[in-house]
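Missing here: one protein chain of the complex. Every other protein chain is in place.
Read from first to last, the chains carry the letters A, B and C; within each, the first residue is number 1.
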Amino acid sequence: MEPVKFDLVALNLNTIMPMLITLGGALFILIIDLFKKLDKQFYVTVSMATMLLAIYAIFQINSAGRGFFDVMLVDGVAVISQLIILGASVLFMPLALTGFRFREFKFAEYFAFFLFMIAGFQFMVSTDNLILIFLGLETGSLALYALIAMHNRQKSLESALKYFTMGAFAAGLFAFGSMIFYGITGSVEIGQMKTVIEGNNFSNMPLILLGTAFMIAALGFKLSIVPFHTWTPDVYEGASAPLAGYMSIVPKIAGFVVALRFFDFLAMADDGVVQTLLWIAAVATMTIGNILALVQDGVKRMLAYSSVSHAGFVMTAILMGTTQAHVGMFLYWTLFLFTNLGAFAMLWISRHPSKQFDIRYDHPFTKFSGMVKINPVAAVMMAIFMLSLAGIPPFAVYWGKLYLIGAAINSDHLYLALIMAINSAIAVYYYLKLVVFMFLKDPSQNDGTIYNMNGTFPLRLVLIVAAVFVIASIATIEPLSAFIQTHVVASGF
Amino acid sequence: MITLNHYLIVAAVLFVIGMIGVMRRKNLLMLFFSTEILLNSVNIGFVALSHYLNDLSGQIFAFFIIAIAASEVAVGLGLLILLYKRKNTVDLDVIQNMHG
Amino acid sequence: MENLLYTALFAPLVGSIFAGVLGGRSKMMIAGLVPSILLLVSLAASLVLLGHVLSTGTAVAVTMFDWINIGNFNVAFGFQVDQVTAVMICVVTVVSAMVHIYSIGYMDHDKGFNRFFSYLSLFVFSMMFLVMSDNFLGLFVGWEGVGVCSYLLVGFWYHKRSASWAANEAFIMNRVADLGMLLGIALIYWQLGTVKYDEVFANVDKLDMTVLLWITGLLFVGAMGKSAQFPLHTWLADAMEGPTPVSALIHAATMVTAGVYLVVRANELYAPVPEVGYFIACLGAFVAMFAASMALVNRDMKRIIAYSTLSQLGYMFVAAGLGAYWVALFHLMTHAFFKALLFLGAGNVMHAMHDELDPFKMGGLRKAMKGTFILMTLASVALAGIWPLAGFFSKDLILEVAFVEHHFILYTVLLLTAGLTAFYSFRLVALIFHGEERYKLFGIHPHEAYRFMLIAMSPLAILAVIAGFGFKGDYFAMVTQMLPATEYHVHSPVVYWTMVFGTQIFVGLAIAYAYIKYVKVKAFDPAIESNFFYKLLINQYYIPALYEKFITVPYAKLSRFAWKQIDQRIVDAIVDLIATSIYKLGEVSKRMHTGNLSTMLRLMTLGFVIVLVIALALQMMAK
Partner (left out) sequence: MAHPYFGVFFLVVFTAIAFIATTTLSAFVGKKLAARETEKLKLSIYECGPETSLQPNKISAQFYLYALLFILFDVEIIFMFPWAVDFKILGMFGFIEMVTFIFLLAVGFVYAWKKGALEWHSMK
């Protein structure tokens, strides 16, 4: 046998560069920490620089395609989702510079784990090789478990343990599903699986469905699809607010990309079984998430259930399978990113390390009563995020909802569109509940500064950026959807 | 004669055992064992399929699953030790402060 | 030019938001000053736009972005300033800028000072939106906007029961009329597939005659509501419950003329159906006479002026109905100036008299309030149509139109009304400013308004004087680039001069009679109350009573029935049932989340099994 030729150009290192940068940044932080104790400002700066560099590297990928022995697949979808991941991370990072001291930020490992996690999710979205997807999934998740547990609360450990255990189970399901598909097709690459399965004209349907069930369960865990969603509220409640907001966005977009790659061709099979499965899952998710969000007393838990519902909403894009739906999916998630991260950041800015407002919740609804009278700016800001989440025009998420419902109508899923519309209407109720608390009730606190006592300039900056984006979405929606459209079309979805 | 089917049946049986363990166990340590069984059942399946299909990628997958299982155990045990330090038990019924 | 357009349009909005932000606080001078200054900016921009349109003869048009884009329904969010709009925006900004400045003084002691300016500027924005829109839908949005602002401002002193009642009345009556208008617009869209003025007018000839009849009729229903034409006129007099500057701006100069504007704007729709036009003219003439007669005896200063407004709106509709659109618009303009002036003067008097409205309790105020006396007399002269003030040029023109078009009955009615107008105007002036100082009985010490309020009124006074002979020529040259340029000349000079002088003499006699009769009045004579005509007029021909008896009371009964029987028993019960059952469902499924990890893992497995079962079941079914 000939020795393997080693050709740097053929490796197409550009495709892997963004992940290498984030990994390098993580290692750098770990090593620096060994020799010198530095404060969190330094780590935040390094992390920010790393992520910005990674974003720059993404834009340097001019030739979309495969690289690194064809393991990497950097197409338009990968580029957009990496941008969403890194964008959310860039918005997240300054939230570590809080006014109060929180334990987790004292450790350099927190930032290293964070960068490892980003790298994991980046790998997950920019490949169609199940091995690398699995690897990325686990790298990201394991780092995330640690990040959750580092928040020094009794509940954080509980939520980390729950998340971990269920995650390990889901990993097993994912591996078994991969094994079934490997058995059917003899390949671990989604692209080749598609060729083989479509070549046989879906002849092995029962087996394929078995594998699909495993995959739905495994990815459904990541995407918090009902009934695999049970971890979501507990983990969000236990994790620190910005991390909860981050979790509602980044792992999910990675999961969505994998689901998109995996289910897209299965859902388009003639008998439509997989499509129907996804239909049921999506409808159940958005409805049950909504219904549960209605009866919550804690704002964070309400947001957790609502993000379950949002995930169900976006899930519909995969079953529709049209280009418009896929564009809508990324568009929705981009808009949701700013809104949801903003909402969670509002909770974060009002957080006190020791003061409890309620026996159980850090942020009960009653904490916010009459907020407009004692801290009108914060109340208005919060209201903007809530209205956006509720899908009230002209705020950001409204456009996403419009786009997706439009896609549903255009692809003849009329009942689905109807259910989506009804669910959007139900959702308004619980978001407005908070607005009602803030604007129509009498103040529960004496001092308005309680709502931004954790705030510093970087936190406020993040909030302002998010709020401006939410409000200005009416103007940015056109170029944004055009950008997403070109990338999604270029990668053939 | 042991065919591919035998291996796959073993894998499936192991997987179901792991799954039942995951559902029934109240001891977190045992729960982690169960998840390890899940992953190892997959390994058996992968290696058998790889041999049968004459394709190496299954075995590579198995390698990675082993590595990931190890790191998962590391993280899991770390969390478990933390729990044990605080509560002096590894019973998962003690961690239900959050519900509803 | 586009930036100017945006400036003119959005400056009031900015002012409104500014004042609105301060809305909850106590009075701050800046909340009045900033909107006023922004309105002056808007005024300057409007004047430049007018100059541009005047000099180049081309319209300024912008499309902001696609506004509504659903399926095939596509409305671009566009504005344009053409000749008609240029006139309108100048009138609107001039009057509103002056009213804003005036209001700083007028609302000086009011608790809702900031709120007032927020509403007032918002109204100006809506009105500008209405006149600047380049499509019917935008017009409708502005139309609703001014309706809302009018509601807010009429009910400004919402703690007064009568004020909130009047606000509701105005709002509801307008909604009824707006329904007609909306149907008209929908009909246009249904027939032509567009709501943009240019495209609609270009395709008028494609419309079926009956359809056009319906469209114009329905649009006119909307105009009737906003311009308070019979039988939807009752709200206007009641709307006088609002602060006086509001009456000046909204219920005299701008909003109520929106109906006239609509007819002028849609003249190309009305041109092919002269039947509708004739109906409009007849209704206008009737309202002119009808309203003027009610003004004769009323004992409420503001209501008298309100009826006068109603009557003048009738004049405008006569002109518009007879196809003399430019005349209608011209009268709209001059009327805006002198009627706003009249109202603001009345506001001064009210302030001086501590909100007393009965002119029989005033008298002899000209000594105490010299400036107001001069300004109000000027406005009344202009209203009466005495040469060379503005009213003469526009109102006499309408008489001429009626005469030239051989509608002699209309002419006669309008001529009589002109006499009535002069009479009630000077009845008011005589009662307020001349004769004995009857107010002393009530222990009131009148004082003149702030000087800057008088200064704010003076531009209106100047315009009321010169708008007629000063602007007529240029105005005609400009506006007729868009509107039908029919000159109305009585061919025989003898007839012409007889008419002019006849009218002037008639009006003069009416004024003289009013003076003679009312200058020496000592107090209100109760003997007249038993007079049949007096009763009829003071009760507004019993129309409000009829409405009350035949519409309001049965409707209230019906509503009560619907509320108690249908809504509460059936609809509410169903809605409540749905809401509570969803909530219950939430509570039930909440119990599922026990927080126990084992349960969660079991649920997950169960979910997997269910997915599998459904998948296989579906697979069976598919086969």
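In the analysis below, a residue touches a chain if its C-beta (ideal position, glycine included) is under 8 Å from a C-beta of that chain, and two chains touch if they have at least 3 such contacts.
As the structure is a prediction and not an experimental result, all values here were calculated from the model.
With respect to the full assembly, the chain omitted from this view is in touch with A, B, C. Set against the missing chain, the residues A:27, A:207 or A:377 yield one that touches it, A:27. From the set A:59, A:100 or A:415, the residue in touch with the chain omitted from the display is A:415, counting the whole complex. Against the chain not displayed here, chain B makes contact via residues 25-27, 30, 63, 66-67, 69-71, 73-74, 77-78, 81, 89-91, 93.
Contacts to the hidden chain, counted on chain C, fall at residues 588-589, 592, 594, 598-599, 602-603, 606, 610, 614, 617-618, 621.
Against the chain not shown here, chain A presents residues 1-6, 27, 30-31, 34, 227, 272, 276, 279-280, 283-284, 415.
We take it that only the chains that are shown with their structure count from here on.
Pairwise, the chains sharing the most contacting C-beta pairs are A-B. Centroids of chain B and chain C (each the mean of its C-alpha atoms) stand 76 Å apart. Shown for chain B are the residues in touch with two or more other chains, namely 22, 92, 95-100.
Touching of two or more other chains is recorded for residues 161-162, 165, 169, 173, 233-234, 295 of chain A. The touching residues of chain B, when paired with chain A in their complex, are 8, 11, 15, 18, 22, 28, 31-32, 35, 38-39, 41-42, 45-46, 49, 53, 55, 57-58, 60-61, 64-65, 68, 71-72, 75-76, 78-80, 82-83, 86, 92, 95-100.
Touching chain C in their complex are the following residues of chain B: 19, 22-26, 92-93, 95-100.
Touching chain B in their complex are the following residues of chain A: 130-131, 134-135, 138, 142, 145-146, 149, 154-155, 157-162, 164-165, 168-169, 171-173, 175-176, 178-179, 182-183, 186-188, 233-234, 237-238, 295-296, 301, 360.
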